[in-house]
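Following: one structure in structure tokens, then a few remarks.
The complex is shown incomplete by one protein chain, all other protein chains being positioned as in the whole.
Residue numbering begins at 1 within each chain, and the chains themselves are lettered A and B in the order written.
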Amino acid sequence: MTEAIRQPDIGGPAQPMLIVRDLQRHFVIRGQTRRRKDVVRAVDGVTFEVAKGETLGVVGESGCGKSTTARLLMHLTPPDRGEIILDGEKVGDPRGVSVRDLRRSVQMVFQDSFASLNPRLTICDSVAFGLRVNGQPATTARLNADAMLRMVGLTPETFSDRYPHELSGGQRQRVNIARALAMSPRVLILDEAVSALDKSVEAQVLNLLLELKERLTLTYLFISHDLAVVRYVSDRVVVMYLGKIVEVGPVGAIYDRPHHPYTRALLASRLSMNPKQRISAPPLTGDPPNPIDPPSGCRFRTRCPIAEAVCALAEPRLARVDAAHDVACHACDAGSGHTLARLTGMEGA
Amino acid sequence: MTDQTLSLPLTERPAAIRPSTSYWSGVRRRLARDPVTMICAAILLVILAAVIFAPLLFPLDPYKTSMIRRLKPPGTPGFLLGTDELGRDMLARLIHGGRLSLFMGFAPVLVATCIGATLGIIAGYAGGAVNMGIMRIMDVFYAFPSVLLAVAISGALGPGIINGLFALTLVFIPPITRVAESVTTQIRAQDFVDAARATGASATRIVTGHVLSNVAGPILVYAAGLISVSIIIASGLSFLGLGVSPPTPEWGLMLSAMRQAIYVAPVNAVLPGAMIFIVSICFNMMSDGVRSAMDVRA
Partner (left out) sequence: MTHENAPLPVESAAPLVSVENLSVTFRSPDKTVTVVNDVSFTLREGEALCLLGESGSGKTVTMRSLMRLLPPTAHYTGRIRLRGIDVLALKAGQLSGIRGSLVSMIFQEPMTALDPVFTIGQQIAETVRRHDGVSHAAARTRALDLLELVQIPSARRRLDAYPFELSGGLRQRAMIALALSCRPRILLADEPTTALDATVQIQVLLLLRSLQRELGMSTIFVTHDLGVACEVADRVAIMYAGRFVEHGAVDDVLTHAAHPYTEGLLHSTVHAERQGGRLEPIAGSPPDLAALPPGCSFEPRCVFARAACRAGMPPLSERGAGQLARCIRGSSIHEASAPVYDAEASL
């Protein structure tokens, strides 16, 4: 029944599913000590594309803006600036698609499986809610909701009339996936969707997500702090740091030939999984800085092992280093004046 | 498309089928296990039944005075609870008075809950300037002690039941609005509200479909706690001569009238006060009980 209300492929296979240009969102908060307003630069000029049928992984540490980006994409938080183009149609434009249509085409699964279900509604009613909002009569909506539950591996006979608190974390997350898919979306945003699950359950849900993607020809935006999981599911990866994209490229390139010093450090921080080859020195010192007052120039420079004077002066631009592989680092940008720049440039040539 | 399961190993094997327990059935179970709440509920039910049905079943005249039977002690034949300073039957007066006192307890809280919950949910869900506007107005009222505010409003409007009800309603709107606003703000921040927004649902739809069911409990529990306050303030207004006027029986008014008799017939004089005390403490303890039964962690 999902085919019946499937939305058509408008722009053709070559048109990216999502184009995000210069997305920005700053939050004004009351300063903690001084009598002034602080600005959190949560997402600061983010540009990327998601091709049809691909999984774009987004990695980064807390405060890097990956979750805010997800919320901006769905207009759950309105962006200050920037445009979102869904399959060739600009969102919010009179000639493009409305925010309401965007929300139907793009659905989201949140990290906290419990908070994302209404504790007072049965599983079936939660899944059916969106269908009813979009005009299905109650009985049809419930039947379709049951079918969605079956699709995510929950037998409706057992689970339909249960309440969220009676389910395990993995089961609840399946319900959340069913609810998102009930809207027949084309894009599914998974915001740390498996991060809170136990490992054995995480693997089940990852398998489910991969099967559903193939079966329903979905496009995924997979946000996670878990580098291993992102590598496992993604085709391309975006690395974010303090509201900016620092590196973007095919998953193999990012993991095997990372260029940005932050990406390198992040990858080197992965636990060894081998007691005989333990990590002996931390790849980075200190914590990510506060997004309220990010460093000038390159935001990573305060923790960067190869920072130079130029890094404090100018913000690095995303420069192409390899096929479809962009890096925002002065050391990778031949024209920047960084002493390592020429070296990397030659490597690329 | 058939609704075949994916080729997944069927990971969720149906566990032992047990009846699904909704949130409210859990609340009911926890309430049933709480003896204090159940006893309070039973006492209130008995009092409520008495004030509603007793006058219909038995000939009770709360107005018949008798100068020779003044201030008879409880247990006097024909006067189970004795008589008051004008020789009227205390039992009849307590029962008839209970009708008015309980009505003065319920009605203002009910009306105030409807208005306050609506305002609070709007303020909490809309946030921003709307919230600011509604809540600041409420804060102005909230700044006065509730008794003082009720006395001031009723004093300005003059004595009478309607004016008393109006004053009490106005007094209770701000606190209920505040509670409704704060629980709505909490629910508003939950992911399931965002998920509902993501389906394209309108604000009204989200409020009726998701918010209301989650905020109703806490608001009603809080309102139930106000009933006792309302009875006490209503009695207080009557006591001060602002609410009900004599000879209409009302607990507060009776307490006021009997206070000169406190040394002559202490038991009789204390009876209306005891009723106010019992009813309000039962409402308070019951709302506490319901509140803790509604706490899932309990």
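Criterion: contacts are C-beta pairs under 8 Å (C-beta built on N, C-alpha and C of every residue); 3 or more make two chains touch, one makes a residue touch a chain.
Not measured: the values here are computed from a predicted model.
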| item | value |
| --- | --- |
| Sole contact to the chain not displayed, among A:Pro282, A:Pro305 or A:Gly335 | A:Pro282 |
| Chain not shown: contacting residue from A:Val40, A:Leu212, A:Val229 or A:Leu242 | A:Val229 |
| Among A:Ser160, A:Gln204 or A:Ser336, residue touching the chain not depicted | A:Gln204 |
| From A:Ala14, A:Met273 or A:Ala323, residue that would touch the chain that is not displayed | A:Met273 |
| Where the unshown chain meets chain A, residue by residue | 32, 61-62, 168-171, 198-204, 206-207, 210, 225-229, 231-233, 251-252, 265-266, 269-276, 278-288, 290 |
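Keep this in mind: only the chains that are shown with their structure count from here on.
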| item | value |
| --- | --- |
| Distance between the centres, which are taken as Cα means, of chain B and chain A, whole angstrom | 48 |
| Chain A residues within the chain B interface of the complex | 1-3, 71, 74, 76, 100, 103-104, 106-108, 110, 112, 115-122, 126, 129-130, 133-134, 147, 150-151, 153-155, 157-159, 161-163, 165-166, 170-171, 174, 176, 179-180, 183, 204, 207-208, 211-212, 215 |
| Chain B residues within the chain A interface of the complex | 1, 3, 5-8, 10-12, 14-15, 17, 20-23, 190-192, 194-202, 205, 209-210, 213-214, 296 |
